[in-house]
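Before I ask anything, here is the structure I am working with.
Other chains of the complex are left out, but the ones given are in their true place.
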Amino acid sequence: MKDFEARLKELGLSLPEIPPAAGAYVPAVQSGNLIFCSGQGPYKNGAFAYIGKVGDNLSLEDGYQAARIAVLNCLAEICSLIGSLNKIKRVVQIRGFVNSAPEFHDQPKVVNGASELVLDIFGDAGKHARCALGTSNLPMNIPVEIEMVVEIETK
Amino acid sequence: MKDFEARLKELGLSLPEIPPAAGAYVPAVQSGNLIFCSGQGPYKNGAFAYIGKVGDNLSLEDGYQAARIAVLNCLAEICSLIGSLNKIKRVVQIRGFVNSAPEFHDQPKVVNGASELVLDIFGDAGKHARCALGTSNLPMNIPVEIEMVVEIETK
């Protein structure tokens, strides 16, 4: 029996408050034993921790940290529905969009900020399919937007 | 028992003809009780109602209206498979891509054109997870592309 909540604490982390919705949607929706969460950026303590483009005003390391914060927000969304990380059976998919300068092509290394944290928390259950994508624009000019699908335990 | 078809009429709306496919795909696919639809733009009465970028030649309000038209096209795709909106149990996810001028960062307000209409039609069953994303380019230079996943009633 895995204790993902204990592991999160061990990493010195805790789930944040869910960021306020930027529109007419909910944080996460369950269908069958899949949970689809809404896209999240690097919102932390009431504001975006990073604003701008990776490869322009932000470094690869900034982008990595932004992706790490964003995926914690995704997990907070999911837990708003199911109550605990321990109900997650496995992480199915992560999709990361990186707000990128024209000549920046290391989006996978940015999205690793999300992927590596998920592997740290969930171990084998964190092994996910992934898409890392670049774009020239994201909402509120955030550097990274992460979305996630997880599978939960069936009773 | 909800009557989403009646609600659509009450809103003065009806499902459009499905826009002609832009390639080698089908409007929607069912797997289990999920339906995945193909991406749609603001196609209406035989042509795109809006062409261009939000924040450039198009306003936020134009983008909002384009998203509203696009999500109706998504619902038309879904109904081509299941016959009636009333077979939808809930809307699971909406993803909206906004063709954006470089300094335009209000993609969530644009995608609200889709989200708010879905909430108007489906009420609680319309509460969905969402991703709003920006891009510099969409097919045929449309301002918005919407995709959608819904869950249908199991027998």
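For clarity, chains are labelled A and B in written order, and residue numbers in each chain start from 1.
Keep this in mind: a residue touches a chain if its C-beta (ideal position, glycine included) is under 8 Å from a C-beta of that chain, and two chains touch if they have at least 3 such contacts.
The model shown is predicted, which means the values in this text are computed figures rather than measured ones.
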Number of copies constituting the complete assembly, 2 shown: 3
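The working rule: only the chains that are shown with their structure count from here on.
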Gap in Å, rounded to a whole number, between the CA centres of subunit B and subunit A: 24
Subunit B-facing residues of subunit A, complex: 22-29, 31-32, 36-39, 97, 99, 135-141, 145, 147
Touch list for subunit B against partner subunit A, complex: 32-34, 90, 92-94, 98, 100, 102, 104-109, 111-112, 115-116, 119, 127-136, 149, 151
